[in-house]
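Since the structure comes first, as structure tokens, the remarks are kept for the end.
The complex appears here minus one protein chain, its other protein chains still in place.
For reference, chains read A and B in written order, and residue numbers begin at 1 within each chain.
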Amino acid sequence: MTVLSFNRASRLSRRSLLAGLALAAVALRPGIGRAQAAQRIVAAGGVITEILYALGRQDLIVGVDTTSLHPPEAMRDKANVGYVRALSAEGVLSLRPTVLVAIEGAGPPDTVKLIAEAGVKVERVGEDTSEKGVVERIRVIGRLAGVEAKAEELAAAVERDFALLKQQRDAVTAKKRVLFVLSLQNGRAIVGGKGSSADAIIAHAGAINAAEAVEGYKPVTDEGIISAAPDVILMMQRGNHAAAPAEVFALPAFSATPAAARKALVTMDGLYLLGFGPRTPEAARDLMAAVYGLNGDSGSRRP
Amino acid sequence: MTMIAEAATVSTLFASQRRKLAVAGVLFALLMAALAVISLGSGAVKIAPARVLEVLRGWVAGDPEIMASREALVIVSIRMPRLLLGAMIGAALAVSGALMQGLFRNPLADPGLVGVSSGAALAAAFTIVLGDRIFGTVSAQLPFILLPFGAFFGGLASTLILYAIATRHGRTSVAVMLLAGVALGAFAGSLTGLLSFISDDRQLRDLTFWALGSLSGASWTKVMVIAPLVLPVLLAVPMLARGLNALLMGEAEAFHLGIPVQRLKSAAIVMVAVAVGASVAAAGVIGFVGIVVPHLLRLMFGPDHRMLLPFSALLGATLLTGADLLARTMVAPAELPIGILTAAIGAPFFLWLLLRRDRSLDA
Partner (left out) sequence: MTALLRADNVGVAYGRAKPVDDVSLTLAAGELMVVVGPNGAGKTTLMKLLTGEISPSGGQVILDGEDLARIPAWRLASKRAVMAQATRLAFPFTVAEVVRIGIDSVGRALTRADRERTIGEALRAADIGHLTGRSYQTLSGGEQQRVQFARTFAQLKAGQRMSDRQVLFLDEPVANLDLAHQIALMESAATLASEGVAVIAVLHDLNLAATFADRILVMHRGRAHALGKPADVVTRANVELIFGVDICRENGSADGLPVVLPQNYARSRMERGAA
């Protein structure tokens, strides 16, 4: 019956299955499985994996979703349960988790319901992008992983970092307008409007979202981009591929923006920029530096 | 009694065809049974075949100790409803395809043509995007409870609208229905587009996920909701076989042969709307089953609907069960959207069939 599953993930899962066999016998019975030593976590959401690693409790993770890109070893070492919104009930259960820690958007809902019915505790983690949200997330995950003290330490450090960020932010006198471009296909831009995660990180970085006029991630017209008058264009770096300033500013809509004059294009890693985990103050600071510290050349910041 | 030579030839011809169909029927049934057994026995959770049998025996006998085991949970609560749902939906889609192709006398017709898909998609988008705004404060999960109902009634409603447009003086024009289906599909598509424009990030991703189709999240509840809709259709559909055969010669000819043509058309359209609406509601949009299965059967055994309809049900169930088996084991513990698999298997296979047929026609 295993003929078809020859990929790395399932080999891994089988290995972890064998390893976890002794534990599983206990873990399977609800109630007993809550013992900290037996905690087996499936992390559905990149930020959850990131925080668990930051807390040094990666040993508890038995599976991660495909958005768990940081740290890179997470995807390498842990079984892959697929895209966070397309989980498989049996796939998750095959890892014998005691708890599924999932962001609010994880799903599909029917699958999560089935997993819960199978006796796996499902813990939802909020996707709040505020400073309070980030800190609270660390505390919640710390509690789930049984490392409250460590989490408190990390949360405090992040809080301090945010405070420092606030100082730096307050020092900014002339705020710049940043336009986050999610995708640029056939010259058609989808930008991050009000309420989007990009909007939040731009605010953290002490800049103004040039696309405030739209809600969420929306396609905008060329004239919309011109009237948004961004000083800086912000894009995500996908893998090792980043958009080149020459390409972007060759487009008519972008060539007419203030950003074009200084070829001000900033590309940053997606999860680093929009993950809203412990690295967020740092990411915001990087963005701030890129936006305000530009010397005419484009800044490419890596985590 | 004198037996004329032609009658003897006819007897031999029909008898050999019957034998061929009987053999094929048995083979298809065995294939389906084998796939069902393999499906129950495989998945991300490894369970030894002996244990699978033990669990099944325990399930039948109602042994509480076995039923409390994790293996029982996986087999009985996850794999079994998924197998049943997949088989039912595969059968429903394939049979609906065969019905539509017979009704429209066009081998490329599919259930999407009568507006089921576009209507269901619009209703689904409506529940995802606006359900949140209307019921958002009550429960974030509510749109997902409403979604299947929305999709089902959306599909049914758009089909009935099309039917009403195409029917004048008690006669349904199949050509008008086809054209109106294209227009209504475009209209529903624009509304769906509008809804996806005003949707937020999360809703948009829910929309995309739903449009891809998946059997994940199959549960006994879903089986219980879908079965009363799909099974009666599957059981009733062979009764249309003679009528559809006659209809292939034309509506006037079918009428001359004694077929109540208008009633036949109404019955076929309603059956498709119900079966496809229920399938779409339970598993999203799964393409290609409705075209590939009847087409393959026609190439193997000819266009007789008395064979085509029941065999489509059987082979459709087999195909979707097989595709789902691949979907949930290939990248386990993750899974592939099944729509990707049916299209990836179906499309090249379909092209190959077309190439092969063309060559035989040229010869």
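Going forward, a residue touches a chain if its C-beta (ideal position, glycine included) is under 8 Å from a C-beta of that chain, and two chains touch if they have at least 3 such contacts.
Values in this document were obtained by computation on a predicted structure and should not be read as measured data.
The chain not shown here is in contact, across the full complex, with B. Taking the complete complex into account, B:106 is the one of B:106, B:208 or B:221 that touches the chain left out. Listed residues B:40, B:116, B:261 or B:325: the one in touch with the omitted chain is B:261. Although one chain is not drawn, the whole complex shows that of B:49, B:232, B:250 or B:348 it is B:250 that touches it. Although one chain is not shown, part of chain B still touches it, namely residues 3-11, 13-14, 105-107, 242-243, 245-246, 248-250, 252-253, 255-261, 298, 302-304.
Basically, only the chains that are shown with their structure count from here on.
A separation of 38 Å divides the Cα centre of chain A from that of chain B.
Remark: chain B residues 38, 41-46, 49, 70, 73-74, 77-79, 140-141, 144, 197, 200-202, 204-206, 209, 214, 216-219, 222, 325-326, 328-335, 337 touch chain A in the complex. By the touch rule above, chain A contacts chain B in their complex via residues 1-2, 4-5, 7, 9-10, 13-14, 17, 28, 63, 66, 79-83, 85-95, 104-105, 107-111, 113-114, 117-119, 195-196, 215-218.
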